[in-house]
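Just passing along the structure, written as structure tokens.
Just one protein chain is left out here, and the rest sit where they should.
And then chain A:
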Amino acid sequence: MDRTFHPRSRRIAPLVALTAASLLLAAGCSSDSGGKKAEESGDGGTAGKANTPRMTVALVTHQAPGDTFWDIVRKGAEAAAAKDNIDLVYAHDPNAGAQAGLVQNAIDQKVDGIAITLAKPDAMKDAVSKATSAGIPVVGLNSGLSDWKKLGLTEFFGQDETVAGEALGKKLNAEGAKKAVCVIQEQGNIGLTQRCDGVKKTFSGATENLYVNGTDMPSVKSTITAKLKQSPAIDYVVALGAPYALTAVQSVSEAGSKAKIATFDLNKELTGAISKGTIQFAVDQQPYLQGYLAIDSLWLYKNNGNYSGGGEQPVLTGPAFVDKSNVDAVAKYATKGTR
């Protein structure tokens, strides 16, 4: 035993030395531009805190890991929870069955309220009815606009994806676009498909869909490039998420195309691209607002019996347009990662 492992420890020594050397090297060469130093720290928006009794609320979404959009929803929910003296339990799983299991888990924990997304409403039906019969109020957010009332949710906060798509289509008409390509980064996602369908409905030019592999950026880039070369008449690329829109900028220049770019959803880099003019505009559904309102509404329901939308109408958080004219007002919040 001892003999076999001896040579290896001798081999580890140079590795340690290399690590140390590289750290020393790193310490010697600081960057004079950009980086953390250049980042201006935003003012922390800390509101007062409610003195109502501590309550527990679960937020269960269909988020896939590492998605910038859902990170913003979560930040909104956390801000509302901090303000309302709420203990927020956040759980997510893109698999519908697993998401239903997480709702059951929240029921078992006897939470005071549950906020859920209904990306696949049928799979969530049983879990929701179990929660309501256990006396736990359930509100919906983001996806499930056509199903939340059927399933017995008290309120809904979100954007109608088809309506958002239609709004974007109209904007394309106003911009004088003739041929658009709608880039879908996740094949089979209903919300994304509805956006492209909405665009198709109101856009007077031609549109077609293009599927890309959202977990591999180089592949996203080359697929959009290929599409632009195959169909040089395309004059607008419609992306369905901020990171994909930013990648499309490179595709357009590589394909030597004159196409402009529009997108759904925002992030920090995207606001920069809009003010520089490399991306024309974004349709924002205000994810922070969705998370915030869903949690805050459960506090209002518990402490004052209020229903937003009166239990009849959804509360729409979008579509809001962000373009060159208003990007500066939005940019400072996007930098903080809350818009």
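For the reader, a short list of remarks on this structure follows.
Criterion: contacts are C-beta pairs under 8 Å (C-beta built on N, C-alpha and C of every residue); 3 or more make two chains touch, one makes a residue touch a chain; residues count from 1.
The criterion applied here is as follows: contacts and distances are computed from a predicted model.
Only one of "Xylose transport system permease protein XylH", "Catechol 2,3-dioxygenase-like lactoylglutathione lyase family enzyme", "Aspartate carbamoyltransferase" or "OB-fold protein/acyl dehydratase" fits the UniProt record of the hidden chain, and that name is "Xylose transport system permease protein XylH".
The omitted chain makes contact with just one of the residues A:83, A:130, A:170 or A:229: A:229. Touching the missing chain, out of A:76, A:243, A:291 or A:314, is residue A:243.
Considering the full assembly, A:267 is the residue among A:117, A:267, A:285 or A:308 that touches the omitted chain. Only one of the listed residues, A:109, A:133, A:146 or A:219, touches the absent chain: A:219.
Residues of chain A that touch the chain left out of the display are 4, 8, 15, 18-19, 22-23, 25-27, 29-39, 64-68, 70-71, 187, 208-211, 213, 215-219, 221-223, 225-227, 229-231, 243, 246-247, 250, 254-256, 267-269, 272, 337.
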